[in-house]
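For this depiction, one protein chain was excluded, whereas all remaining protein chains were kept in their positions.
The first chain written gets the first letter, and so on, giving A, B and C; residue counts start at 1 in each chain.
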Amino acid sequence: MNPLVVVTGGTKGIGRAIVERFLKGKCDVITCARNNKDLSSLQQEMNNLYTESQLFYKTADMSVREEVNGFVAFIQSMNRPVMVLINNTGVFIPGQIHNEEEGTLEKMIETNVYSAYHLTRGIIGGMMEQKKGHVFNICSTASITAYTNGGSYCISKFALLGMTKVLREEMKPYQIKVTAVIPGATYTDSWQGTDLPQERFMDSQDVAESIWAAHSLSPRSVIEEILIRPQLGDLD
Amino acid sequence: MNPLVVVTGGTKGIGRAIVERFLKGKCDVITCARNNKDLSSLQQEMNNLYTESQLFYKTADMSVREEVNGFVAFIQSMNRPVMVLINNTGVFIPGQIHNEEEGTLEKMIETNVYSAYHLTRGIIGGMMEQKKGHVFNICSTASITAYTNGGSYCISKFALLGMTKVLREEMKPYQIKVTAVIPGATYTDSWQGTDLPQERFMDSQDVAESIWAAHSLSPRSVIEEILIRPQLGDLD
Amino acid sequence: MNPLVVVTGGTKGIGRAIVERFLKGKCDVITCARNNKDLSSLQQEMNNLYTESQLFYKTADMSVREEVNGFVAFIQSMNRPVMVLINNTGVFIPGQIHNEEEGTLEKMIETNVYSAYHLTRGIIGGMMEQKKGHVFNICSTASITAYTNGGSYCISKFALLGMTKVLREEMKPYQIKVTAVIPGATYTDSWQGTDLPQERFMDSQDVAESIWAAHSLSPRSVIEEILIRPQLGDLD
Partner (left out) sequence: MNPLVVVTGGTKGIGRAIVERFLKGKCDVITCARNNKDLSSLQQEMNNLYTESQLFYKTADMSVREEVNGFVAFIQSMNRPVMVLINNTGVFIPGQIHNEEEGTLEKMIETNVYSAYHLTRGIIGGMMEQKKGHVFNICSTASITAYTNGGSYCISKFALLGMTKVLREEMKPYQIKVTAVIPGATYTDSWQGTDLPQERFMDSQDVAESIWAAHSLSPRSVIEEILIRPQLGDLD
């Protein structure tokens, strides 16, 4: 049986590239997103491309506590050990702390941090029992850099990096790996319509390949952090 | 008239030391806490000690959005410019991400991050108009270090440091200073009953003095970060 | 023709694993070390294993300025563009700043920093002309952590990380990638005879695989930092 991998937010951007990379690598993948139609076309497309692995999905808004529960239940209903969990779900609302709209911070904390926190807690117990597993959190250069127009996004991504580091410490005795992926600007749907040339962005495949490589190391080594940026660096 | 300083969580520990330091330095201080009796005894005590400055207070649970509003209204009702804002309110619930009680992260995000975020947003507009002001956020070494027993506390403190850095960038054009205070273990009520000798902790006065010193520099220089630990380093 | 890769200190440990990984990946490799016999047996061994790529070598003590020149001349005499430069040469002399032997710091600065600095300067011009290339510097967790028994080793490795970051900034307009590899304890000859179980160390192949993966990304993405540690973390 193929190893089972969970990727949140798999219909677009980095998440989609990760889903595809693991399917290609003969892992079965479970993903989720808010839009059911996107999920179903993704599944069809992937089924055509990769015949030796399977994609499963469940519609879920991971910023909502109950829907995380639903997604956990869906995963557990498969009755298979989860080998890799990739917390990728995230939202970016540009703004500035001092004047962004009320609710902006809360929205991003819920989507970018609580989602990963509760899903991890729902799944990690199984990994701890099997003494095997790998959790990747898709952080951001906003986890280590204060972008003026980052506002609350930075706050949420700093939090996610902190969560990753603490989880890494906690999981050492359980042989579970934990990796912070820290990508800079990546070309995804949210950038569509930008004036910036595409070469100012990374291809989401590069992020996915880096995760795949980190996943492929021997059990003795953990890539704790991968910092990856466009060749030309951060956007101004 | 004395400069006006706002300090959250001023009845205990570091907050109380800060309140006292600024009163001693002839600043009027507004503080808040959840316990009304603690606030009123603090006021009495300080009034006896410092006759050239005044302490005002309002009972408020800063983890509750509406009570932040109430505190902001109280501050604004004084109709005086705020020169310094010190976001000190915080709670520490020990635990581990993978098994702490449901709600632990949310509680600490609300108390340690949202409180500072909403209070700052409520006050910063006035500072921006006067092109003068200083915001201190009391972070923690848990903002930069993953303590195994830190759990969600680290997540919230990483978030607060991120918030501080972003606010610093945003406030540059407005001549408003922003400082991250990053203290290690400090002897406060929460440590009462510990077996550890008192010399393993900092005195909260040292943190207060460091803040006072940072506040006293010329307008041209901003202490962005003060990292301060017990002489013997972190607790094991 | 195969791409040409330069790896310093290729006869042992991480360096050797890198040499082998790039040979296996059909790159020709030039390496150097102080011991001529080690180099010649390495070449023989590799020639037997990898028939589609070639290993070249020159005996050199990279801590000596003139020998770096000699190695640069050797590389240039091949009249082929260098695609990848991996600065791996390094020495670890345990000790403490306050009481280590006179000359310890100088020895490690020369071996761990000056070697990389001068070799990079000798080779980077060609990369800049071809607007293509990748420089990896093998730093260490001692580049970001103050180990009590690290002494001057930490100083030299902090310096090397600084050099890597500056070079990254400088090379952005030239399409040259620069990557800091930051490994924790890796099982190499220097650890032979240790009481610690082998699983407390990484396998040097994991470091080599991570470098190979970083090298394999598209031209648009640069892995700036790879932080990789043993599953169980730093040695105590």
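Here, a contact is a pair of C-beta atoms (placed from the backbone, for glycine too) under 8 Å apart; a residue touches a chain by one contact, two chains touch by 3 or more.
No experiment lies behind these values; they were computed from the predicted model shown.
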item: Among shown chains, those touching the left-out chain; value: B, C
item: Of C:Ala73, C:Ala146 or C:Leu196, the one touching the omitted chain in the full complex; value: C:Ala146
item: Contact residue for the chain not shown (choose from B:Thr51, B:Ser77 or B:Ser221); value: B:Ser221
item: Of C:Met46, C:Met62, C:Val113 or C:Ala214, the one touching the omitted chain in the full complex; value: C:Val113
item: Absent-chain contact - pick from C:Asn47, C:Gln76, C:Gln96 or C:Thr194; value: C:Gln96
item: Chain C residues touching the omitted chain (full complex); value: 96-99, 105-106, 109, 113-114, 117, 120-121, 124-125, 128, 143, 146-148, 150-152, 154-159, 161-163, 165-171
item: Hidden partner chain, residues of chain B it touches; value: 169, 172, 175, 177, 199, 201-203, 205-207, 209-210, 213-214, 216-233
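Throughout what follows, only the chains that are shown with their structure count from here on.
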item: Closest chain to the centre of mass proxy, which here is the mean CA position; value: A
item: Rounded Å distance between chain B and chain C, as computed from the means of their C-alpha atoms; value: 45
item: Chain C, residues touching no fewer than two other chains; value: none
